[in-house]
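For this view, one protein chain was removed and the others were kept in their places.
Labels A and B are assigned to the chains in the order they are written; within every chain, residues are numbered from 1.
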Amino acid sequence: MSTGVGQRETASRQAADARRENRAARSAGRQRLMTVIVYVALIVIASIYIYPFLVNLATSLKSEPEAAASPIALIPYNWTTEAYQNLFTRSDFPLWFRNSVFVTLVVTVGRVFVNSLAGYALARLQFRGRAAVFAFLVAVMAVPGVVLLIPRFLVLNQIGLYDTFAGMMIPLMADAAGIFIMKNFFESIPRSVEEAARIDGAGHFRTYWSIVLPMATPALITLVILSFNGSWNELSHFIVASQDPQLVTLTKGVAQLASGGLGQGSQYPLKLGAAAIMTIPVAVMFFIFQKRIINVTAGAVKE
Amino acid sequence: MRRNARSTVLTTLIASGALALTACGGGSSFDEEPTGDATSGGDSGDPGAPLTVLIGSSGDAETDAVTAAVAAWSEESGVEARAQAASDLNQELAQGFAAGNPPDIFYTSTDLIAGYVAAGSLYPYGDQLTNVDDVYPALIDTFTIDDQLYCAPTNFSTLALVINTDSWAAAGLTDADIPTDWESLAAAAQALTTDQQVGLSFGPEYQRIGAFMAEAGGAIIGEDGTTAVVDSPENLEALTFVKEMLANDTLKYPSEIGAGWGGEAFGSGGAAMTVEGNWINGALQNDFPDISYEVVEMPEGSAGKGTMLYTNCWGIAQDSQNKEGAVSLVEHLTSKDVQVALLEAYGVMPSVQSARDDFFEVYPEQGAFLEGGEYGVGLPTVQGANDVIADFNGQLEGLETTDPQTILSSVQTNMQALLDSQG
Partner (left out) sequence: MSNGSSAPARTSPVRSQRKPSRGSGIRGHEAAAGWLFISPMIVILGLFLVIPILMAAWVSVSDWSGRGSPLASTVGFVGAEHYGELTLGGGLATQDFGTALRNNAWYVLLVVPTQTVLSLFLATLVNRQVLKGRGFFRTAFFFPSVTSSVAITVLFLFLFSASGAVNAALARLSINGPNWFSDSRGVVHILLGAVGVDQAPGFLTANGFMALSWWQWLSGPSVAMSVFIIMAIFTTSGTFMLLFIAALQAVSGEVEEAALVDGCSGWQRFWFVTLPMVRPTIFTVFTLGLIGCWQVFDQIYTGTQGGPAKTTLTPAYLSYQASFESAQWGRGAAVAFILFGIIVVMTVIQRLVLRERDTVPKRKRFVFSERSGESGTRPGAQL
């Protein structure tokens, strides 16, 4: 505590403090710079990601000559709903939309039913061959969809479901991923609930339907979202499952439009209008259920 | 034990149920053997069954005209019949044949008929037609395979040079400058090329460039029918000429000027001239009515005149439930009156010689198309040729940057291999 040594110590400590403060200040400054850079990078990249959809919307509201003349502009010079009018009157777009809605609803309901039944059986019911079925499901997930294009067509022919709504919908109703989601969820429900029900005399189906299923709402919602997206956006199966113009869905119809369906001109506003309307339902679903979709996508791989 | 037995029983039930489901639905077609023999009267099915007609349409004009003709027959005969334009004719036919449920009547093109006949998908009804003598002999020959006429030709078209008369006049050209040979064609294209418009445009495919090949004296298959003659100096001359025009920018493919086909390039004003067939009349009338144009014969090459000839026929499916009705409908569709109606709708030339004068009545200035019928060359009819042609077309898309000799050699190899496998 003598002044000489103490002063030296204080001085060196102060110097060290000052150095540390400088370093901290510099690194804080560097950190702030990094943050700014990161923000700028993110904004630029996000703009690149968002811009095409804005152009999509904008172009669908332009007239054809304007779309060709000023493709980048986000605000049309002359707003016009000509493209949408043409879409609804000169093509079968309303029919396609109705078909897509019908198919998607039925497939979603069917999938929820089939997958939750199977998931419950795999999670909670003991039966011989359960392990084999499980292994079968894992193998199923390995088959790439594209290999099934031709064969499914052949089978639909043989069964007589070709060119029918049933042929378009039934093959989409079972998918291994959905079964796994339901199975994992059911396994997390305490057995006490089921046992209580069973003691009360409920059969297996009652237990499943009235007790366990209502508790599985989160997983069900996930399944609904995945099915909705999957069947709304499905293309290759619909190509091979039917050829009747009355059975065309949005994806197939818009794909036909894109490869030159309506004859004259490139008609970009019309095609982009179709693409925009096609995207709206999935976009709405996405924005409502964002968090859930993001959690599922991230977690689905950790199975 | 009880549970195991029960579960085994259940498994067996479910499995057999699944198999039964498979067998049931396909039971009728399991052992179906395609009836290859050509007895016409035998199994014509139910004369009252509804008929479907599937066409590969060139546009609304064609679809409407055919629909009207089919509806007229339907009313008269009392048999329900419906015409439909396919979005992809080949695919829908393939699916229909595989399903055992193809349309009753459909456009059959020259390049695919051999395949359909080999698979037994077509019903040969040529001997039942009453107006065979009136049809141009060349068309009958095209659809006669193994001495059997399989189907009635619908109509035919040829390629000609279509010129935008306004651009022609604006470039200061006169009737004397109308191209009669390759040099004058190149000169005219040069004169017509401006910043907003290219002189000439046509699709990068054998179906157009083949005209030039014919004019130079080249061909795809030799006279004997078993040798490929794609790789010849004549064809090389033709491809080199086209490549030169591409290099000068006096010729551009429609995709380069934002059009889907030559007719669109021409109608939208992107090109002053195009090489197209009769169907362009319908397209221009419907979609680009403001263009005034004239039609002249293709210019002559070193071997004289040459053009491409296109024809279809009304194929009747072997699997049709109502062959009798189908033949009757086809007779109606190939009758002189109906053919003239189709002619008026979208410009294709009737297959019957008696309608020749009618053509001149409707399109007095388009004699060029009709003349082309004399010397036009058709697509090869060998089974599998369409794949070779498709590959040829793919290579022609890159003609501007590729050596024509390379293209011809590769097509030669493919074509020869195909011919060898047939023999």
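We take it that a residue touches a chain if its C-beta (ideal position, glycine included) is under 8 Å from a C-beta of that chain, and two chains touch if they have at least 3 such contacts.
Because the structure is predicted, anything quoted here is derived from the model rather than measured.
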Among shown chains, those touching the left-out chain: A, B
Determine which one of A:Phe97, A:Phe185 or A:Trp232 touches the chain that has been left out. A:Trp232
What residues on chain A make contact with the chain left out of this view? 34-35, 38-39, 41-42, 45-46, 49-50, 52-53, 55-56, 59, 68, 70-72, 113-115, 117-118, 120-122, 125-128, 130, 133, 136, 140, 142-152, 154-155, 157-159, 170-171, 173-174, 176, 179, 190-192, 195-196, 198-199, 203-205, 208, 229, 232-233, 235-236, 239-240, 250-251, 254-255, 257-259, 266, 268, 271-272, 274-276, 278-279, 282-283, 286-287, 290, 293-294, 297-299, 301-302
In the full complex, which residues of chain B touch the absent chain? 3-4, 6-7, 10-11, 14, 17-18, 21-22, 26, 29-34, 88, 90-91, 94-95, 97-98, 100, 115, 118-121, 253, 255-258, 319, 386-388, 391, 394-395, 397-398, 401, 414, 417-418
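Here, only the chains that are shown with their structure count from here on.
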Just how far, in Å, is the C-alpha centre of chain B from the one of chain A? 42
The residues of chain A that touch chain B in their complex are 68, 127-129, 153-155, 157-163, 240, 243, 245, 256, 260-261, 263-266
Write out the stretch or stretches of chain B touching chain A in their complex. 4, 7-8, 11, 21-22, 25-26, 29, 59-60, 84, 87, 91-92, 95-96, 98-101, 258, 260, 264, 267-268, 283, 286-288
